[in-house]
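A single protein chain has been removed from this complex, and every other one stays in its place.
Letters are used for the chains, namely A and B, taken in the order the chains are written, and counting of residues starts over at 1 for each.
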Amino acid sequence: MAAIDGVRRFGTLIARLLGLAGGLAAVGSAKAVDLPENRADLMFHGYDGGGVRATGPALLVRKSMLDRVSLSASYYADMVSNASIDVVTQASPYKETRNEYAVGADYAVRDALISLSASTSREPDYQADAVNLDVSQETFGGMTTVALGFTRARDKVGRKDIGFFDRASHWRYRVGVTQILTPRWLASINAEAVSDDGFLGSPYRAARVFGALVPERNPRTRSGRAVKLRTIGEIADRQSVRAEYRYYWDTWDIRSHTAEAGYARHFGEQWLADAYLRYYSQRRALFYSDNATAETLYVSRNRQLGTFSSVGLGAKLAYTWKRVPGQYEVRLQGALERSRFDFTDFTDIRTGSPYAYDANVVQVFVSATF
Amino acid sequence: MKRALSIVRNAAAVLLAFAALAGCARLQPWVKPYERERLADPVMKLQRDGLSDKHFEHVREVREGSRGATGVQGGGCGCN
Partner (left out) sequence: MNVKLQTLLRCAAGAWLAAALGLAAGDADATLAAASKAPDFTLPVIGGANLRLQEQRGRVVMVNFWATWCGPCRVEMPHLNRLYDKYRGSGFVLLGVNIDEEPRKAADLAAKLGLRFPVLLDADKKVSRLYDLTAMPSTVLIDRDGRVRYIHRGYRDGFEDTYEKQIRELLKE
């Protein structure tokens, strides 16, 4: 209850800030903010880790109309082949497809950019619909950008054998400030409050109590906060480094740290390369247990809520195939990330030792900006 | 320890407010629009490819228990 109250108060604060931002838009100078550039992306993505394979295409198209509005549409598909440890030890591997469609409009008003978007994600047993509103305002001679955002999502939760049986609702409030520090450095701070209500688990997953499998029992509310600090700077001609840190905490008692460090540089006129290292560590949810030794109101063996850490190494390479400055640019890009997940309190019941797995993420895509 | 932390927090809040109001009138943007050449370079962008970042964030949100403050626009689907 106190958690929801907290989120509501945060929401009132955001509403007031939005009002201020609107006021800023009215007061601001004649300088105008740029609409996002027109672009078209076609991507093929793949994920392989822990027995789960998800691949598929993704498409994004964005075009500005009359120099006032930028419209965008995107499509994303996941063909999932699930043979994860949960599935393999409790049921049998399965395949399914998830489709996600999103449309958005970005409107530039003097120094502010207002973005409105809606998305829907469909799978045979889960449907999620979301609406987002983001306002971004440039102030202080364009050196500071204040961004506020709100997302409202509603899900329908189902199970393959009984159809849709329950719902889940989500609210997200975001605030972010990006500040130019010097002609070569900028920093940003982002904060987000996430609140969920409804069926928040998986109808297929089982928990273990006294060695026996029972259906998991999750609370019907969850409220989390995240704060992220980022900085990026140019250290030498056409080379940059960035560092970010995020701290997350929620009412399920999960605490997590995310740290990422990256380096990017141009090679000649046509190549752009990135490399990064990402570290993530999480402390378990209060009611999470690998094998509960007491009967509690809530119990879950969802390893996503356990204590684990992951280290990932990623690289990205972009090749500018064709560039006409001021007109268009076509780039071919590839990204690869390899990470290792190590669980402290989730045992692999096939071997008896703590579970660990490697995951690979691959992306290949073509981007055109025009 | 807790008390020290709370003192630090209160001090930080006061300092921030003071800094914001005290130097208000005299502070001018110190990086002029014509000095932003380096910041316009793609290597200095925090988010270069929205579709790529969205996919990475989706993978992370499904595998990890944390959500939010990623700077990627548009919430994830929160699917199971």
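Here is the rule we go by: a contact is a pair of C-beta atoms (placed from the backbone, for glycine too) under 8 Å apart; a residue touches a chain by one contact, two chains touch by 3 or more.
Since the structure is predicted, the reported quantities are computational estimates derived from the model, not experimental observations.
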So one chain is hidden, and I want to know which residue out of A:Thr55, A:Ser84, A:Asn99 or A:Thr144 touches that hidden chain in the complete assembly.
A:Thr144
By the contact definition given up top, give the residues of chain B that touch the hidden chain.
6, 9, 12-13, 16-17, 19-21, 24-25, 27-29, 32-37, 40-41
Tell me, which residues in chain A touch the chain that this view leaves out?
6, 9-10, 13, 17, 20, 23-24, 27-32, 34, 37, 66-68, 139-142, 144, 146, 175, 177, 189, 191, 225, 227, 249, 324-326
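FYI, only the chains that are shown with their structure count from here on.
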Take the average of all CA coordinates in chain A, do the same for chain B, and state the distance between these two points in whole angstrom.
15
Would you pull the chain A residues touching chain B in the complex into a rising list?
41, 43, 45, 47, 49, 58, 60, 74, 76, 98, 100, 102, 104, 115, 117, 119, 121, 123, 126, 128, 130, 132, 134, 140-143, 149, 151, 153, 155, 157, 168, 170, 172, 174, 176, 178, 180-184, 186, 188, 190-194, 196, 201-202, 204, 224-228, 230, 232-234, 238-240, 242, 246, 248, 254, 256, 258, 264-266, 272, 280, 282, 285, 304-305, 310, 316, 333, 335, 337, 341, 359, 361, 363, 365, 367
In the complex of these two chains, what residues of chain B are touching chain A?
28-33, 35-39, 41-44, 46, 49-52, 54-56, 59-60, 62-71, 73-75, 77-80
